[in-house]
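Below is one structure. I have some questions about it.
Apart from one protein chain that is not included, each protein chain of the complex appears where it belongs.
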Amino acid sequence: MYINACSTISHQNSFKNENWINELTLLNDESELITPNYKEFITPTALRRMSKIIKMSLACGKDCIEQSGIENPDAIIVGTGLGCLADTEKFLDNSLTIKGLIPPTSFIQSTHNTIAGQISLALKNHNYNVTHTQNSLSFEHALIDSILCLNEEDSNILVGSADEAIPLLGEIIDNLGFEKISKHMTSGASFFMLSNNKTNTSKAKLIDSYTVGLNNSDPKKVINEFLEQNNTSLNNIDLVLSNSFGSINISEIEELFNSTKVTPVEQYTGYHLTNAAFSMHLATETLNQDSTIKRILIYNTLNNSNIGFTLLQSLEA
Amino acid sequence: MSIYITGVGVISAIGLNVKENYQSLKDQKTGIKPLRFFPSEKEILAGEVKLSNEDLITQQNVTSPISRTSLLGLVAAKEAWNGNEHNTNIRTGLISATSVGGMDNTEKYYEQRLNKEKEDISLITTHDSGNTTERIASELGISGYINTISTACSSGANAIMLGARLMLQNKLDRVLVGGSDSFTNFTEKGFRSLMIYSDEWVKPFDNDRNGLNLGEGGGFILLENKKSLDITNNTPLACLAGWSNTADAYHQTASSPDGKGATLAVSKALKVANLKPADISYINAHGTGTPNNDLSESTALINVFGKDVPPFSSTKAYTGHTLAASGAIEAVYAVLALQNNVIYPNLNYSTPIADTQLVPETSWNDTNEVKTVLSNSFGFGGNNSTVIFKKVEDVH
Partner (left out) sequence: MEKLKRELKEQIIELLNLEDIKVSDIGDDTALFGESLGLDSIDALELIVLMENGYGIELANPEEGKDIFATINSMADYISKNKK
């Protein structure tokens, strides 16, 4: 499977900038989401109602369409950890405070599948359209579904994920005792065009994605099993991109991977439940640009009891 | 490869288990009544599960906080799981569907916040839909592939479809698939804001239908492949034959007047099942009772089946619209229809829709063999799903 387009809106200068992986900056308290001019991607009539999560997703989705030249993908698959939080909070607030008739727009846009639905509307696409929401593994589940599609009769899949931060979320994370994390609760979206066909826009190969929910085994064992299933081993992995929650010490993760280099991704993207999608874009562009790196493993333990794996390989390897 | 259904579980307004649901269907007894357990200012007609959260927590022996959505899902999932054992040779997964997740608890938290009361922060930890599913998985001892689908009112059907596809591609041997949704103030006010919540009993496919009644509940079915069956020795109740999901790409909430997405979903599912339209014995329609859905769905049925639309009915007048759970609850009803050779009556119907003149089944019809059941589920965002069930031919 080939990754023929990728597009990310994040706190890095990642949108429409292939060189972004060489310009990474560590997140600080002043970092902000870097957004494009959405009017270039979304019609004014559609744009006026959209919350951040929809705007980010639609812009990234359309960017992937443009990059790959695939105007009508065979499926649109989205992962989101918490869905359309801004509209959900707005309608929740209205439903508890307004007596009588309540404006419907935020209710309509509160459902998780608003993202994939709006993309299908914008593309006039009638194909498979599904939304996965399994907290920290939502993106991996969307990827696994895409792999199923590509093994069926589909050729091109638009897959991605998005999550949005709202002030209330930061407050809740704070109250749950994660003060350091709450400052870096971020929004972000990443979309990809996956294809069975290698084209002149192909950047890397997706080998596999796999999840273990409510893991009860030794992580080392689970890692080796995943690599074995894909006929490889840690010796062949040049870089591990890890997604974890603040309380985890990076040396604990490094210890799992022997001498393979581990880069924690949350220092660049901040915390949202689908930040493994940011890792996949980072991995794809790294494999595309750095010929010394052949294989990258994305190791997602943002939620300690759940593990997500995604394995990518360079086009040459 | 065949996909066998070896367990079913359901909890809804018309019963707390499969047996009670079947009896109510037969007795033509609706579960839609004024709400009892949910605090509301005025009388609201809805398909409420007749058990309080406290009773459910005691009965399921689980710890608080847990969302009502998890509790309802757990009841149905346990019944479908039916005491099966774990076995390292059977790769087992769980896929649940929900649209509101833990919104019932979130509402309590948010209200405390609005009223400047001391907030119970633990209530918010059940908000995310993934947590709803993990609670069910953890009670059943399932780890590994655990996933949640959220495509509004078609979610349950999509969870079933995903389970089947994972099995066909040899990723899993056994998977518990279904969904649950609790009644919430959020969804009730939401459908009212769209002006499609009826204060009368819902009348699916009737010319004078004027909206839906919400319901709540959970439904699960256990899917197994041959390898799993050889180990568990379970008896297949029915087979999953076909499935499809399409996008209407017409409007954020409304279905297209030409029923494009729905027509595609039904046609593609027939193709996957390798069946002709004439092979369908019964259609369990989405039939929410909103002017828009029932007209669009009727048009889609005519598009696919022409003059020979098979016997069809909506069971929403029994259960109310249970959102993400509806496709899963109706999957259980489909299996029961195949087992008992019965077509369920469409309650509260009197006059055909003027434009389509389609007449649903209105009585308990057990005169003909039911070989195949086609079940529709359509959701917001133009999300259309069809699942087809058939009798077990022979186990191979």
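Observations on the model:
Order as written gives the chain letters A and B; numbering starts at 1 within each chain.
Note that in this section a residue touches a chain if its C-beta (ideal position, glycine included) is under 8 Å from a C-beta of that chain, and two chains touch if they have at least 3 such contacts.
Not measured: the values here are computed from a predicted model.
Within the whole complex, the absent chain has one touching residue among A:Gly61, A:Pro104 or A:Gly188, and that is A:Pro104.
Of the candidate positions A:Asn28, A:Thr45 or A:Asn200, contact with the unshown chain belongs to A:Thr45. Among B:Asn234, B:Gln252, B:Ser267 or B:Gln339, the one in contact with the hidden chain is B:Gln252. Touch with the chain that is not drawn comes from one residue among B:Ser193, B:Thr263, B:Thr288 or B:Asn384, which is B:Ser193. In the full complex, the hidden chain is touched by chain A at residues 44-45, 48-49, 100-105, 108. On the side of chain B, touch with the chain left out of the figure occurs at residues 193-195, 251-254.
FYI, only the chains that are shown with their structure count from here on.
Every residue of chain A that touches chain B in the complex is listed here, in rising order: 76, 81-83, 91-97, 101-104, 107-114, 116-118, 120-121, 123-138, 141, 144-145, 148, 151-152, 172, 175-176, 211-216, 273. Within the complex formed with chain A, the residues of chain B that make contact are 99, 101, 103, 106-107, 110-111, 114, 119, 121, 124-125, 127-131, 133-134, 137-138, 142-152, 158, 162, 165-166, 169, 171, 185-186, 189-190, 192-194, 245-253, 260-261, 264, 379-383.
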